[in-house]
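A single protein chain has been omitted from the complex, and every remaining protein chain is retained in its original position.
When the chains are written out, they are named A, B and C in that same order, and each has its own residue count from 1.
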Amino acid sequence: MNKIVKILFTAVIYFVVWILLTASLKIEEIFVGIIVSLGIALFTFENFTSKGLRYFSPKRLLYIIRYIPFFLWEVIKANFDVAYRVIHPKMPIKPGIVEVKTSLKTDTGKFLLANSITLTPGTLTIDVVGDRLFIHWIYVKTKDIEKATKMIPAHFEWALKEIE
Amino acid sequence: MIDYILIPLVLVMFASAISVIFIKDLIVAVIVTAVVDLITVVLFFFLQAPDVAITQASIVVGLTTFIFVVAIMRTTRKEEE
Amino acid sequence: MRHIFALIVVGTLGLGLFYTLSHIPFGKGLSEVSKYYVENAIDKNDPHAGATNIVTDIVVLYRGFDTLGEVTVLFLAATGLSVFFFGLKKKEYTCEPSLIVKRGTGIIFPFILLLGVYIFVHGHLTPGGGFPGGVIIATGVLLIYLCCRDYKAPHSLFKVIEGSMGTLFVIVGLIGLIVGGSFLFNFLGAGKTGELVSAGIIPILYIVIGLKVGAELSGLVKDTMEDV
Partner (left out) sequence: MIILNVIRVYAGYFFLIIGSLFLFLGPLGILRFPDVYNRLQAGTKSTTLGAISALFGIGLLEPGWLGKIVILILFILLTNPVSSHAIGRSAYRSKVPLCGKSVVDKCEEEHIYKEAK
């Protein structure tokens, strides 16, 4: 039962991507899309998802919708930050690798958190060991684990905790 | 017009093709070869053969490089004097 | 000494390539064969037409027999490579792949497969076709082999797909021979250009070639990554 739900969930996601790729709603395109997405979902659902249709709960969708603009704004800020450091003649950098802790449990959550950290101002995930993340920081403000945890991952965890 | 845009590309292609000969680290040489082939992809695209370009891109950048790297992994990485 | 020799070889090849390419009359008038292609492949009443791209018509319908040869050459090359790698010592890996890379691969891999299938299903409508689609599928398999070491690909399935698709290609060609009098004759007609179901046997052949190339190259990747 659980397996069928997972396959359905993956097939729905692939089907949406297929429709976006073909950019048409003709009957034959939809037919081929359903066949292809079900066929690929049969092989790959184990690697793709661990929760199945539970990702579609309204609360998660709400948090995803709230997270995306916040995240895009952070990406834009990160770019102006990098631009400032690159163009400034003295290059104001003080790099170092710091350690932070995350409270996210699942692999998908850690993956999303690491991606978000890499794309936001001045930080780059170097490694993940258990619930500890090693982060290269272009301008180290604090060396303390607790303070750094409050400054970097806590920035995103309010949403990712619900999404993961 | 387009011919003049292509001149620097072809020059880079020449330079990388020649530098492959002198590189001692074979992995670096493979990557530079991939650069040469990527420029070929752009040339195909400008000659209005997009399907050839797609095939070239996926085969050259994906598989040829991979097979070279596997072969180097199982022999030696540095070229001997 | 070796370097100078290699330099001379590369220089000669480059000059030859430059000379040849600069003398090809691109778009300056057509030879007899090109004229035939242009007149017949654009004519919508001719059964030898139907794709939105004239190159696709030529490659699949007029030169379909060559494609069969290409697929055979690819099969021989893959077999030869797997024989070459058979029994060589396996490389020891010193560290585990990162959790993030693993998870990212798990999410991205099916979309690569989907893109490959999209490219060869729409081969007669967009640039692309059987070969690029199959190679994209194989690169997806390569990615998952590199990042998830415990992944076991269905190897027997690759063999089954490869064999049956090769047979199907020949069967489609033979049906054309019976119906229209030539190997790979377009017995389904051209249809309405631009639709998904059109261009006769071109989509069928592209799906066959795509699955065959994908299975073949995935088997090659498996042979090189997963030692016996």
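Just so we're on the same page, a residue touches a chain if its C-beta (ideal position, glycine included) is under 8 Å from a C-beta of that chain, and two chains touch if they have at least 3 such contacts.
Everything numeric here is computed off the predicted structure, so don't read it as measured data.
Taking every chain of the complex into account, the absent chain touches A, C. The chain that is not drawn here is touched, among residues C:V59, C:A78, C:I100 or C:L142, by C:I100. Across the entire complex, the residue among A:L8, A:L38, A:I138 or A:M151 in touch with the chain not shown is A:I138. Against the chain not shown here, chain C presents residues 94-95, 98, 100-101, 104, 107-108, 111. Where chain A meets the omitted chain, the residues involved are 17, 19-21, 23, 75-76, 78-79, 82-83, 85-87, 91, 93-99, 114-115, 118-119, 122-127, 129, 134, 136, 138, 140, 143.
Heads up, the rule we're going with is that only the chains that are shown with their structure count from here on.
Chain B and chain C have CA centres that are 20 Å apart.
Inter-chain centre distance (chain A to chain B, centres taken as mean C-alpha positions): 33 Å. In the complex of the two chains, the chain A residues touching chain C come out as 10, 14, 17-18, 21-22, 26, 28-29, 32, 36-37, 40-41, 43-44, 47-48, 107-108, 110-111, 114-115, 125, 127-128. Across the complex, chain B is touched by residues 3, 6-7, 10, 14, 26, 53, 55-56, 81, 85, 88-89, 91, 119, 127-129, 131-132, 135-136, 138-139, 142, 217, 220-221, 224-225 of chain C.
Touching chain C in their complex are the following residues of chain B: 14, 17-18, 21-22, 47, 49-51, 53-55, 58-59, 62-63, 66-67, 70, 73-74.
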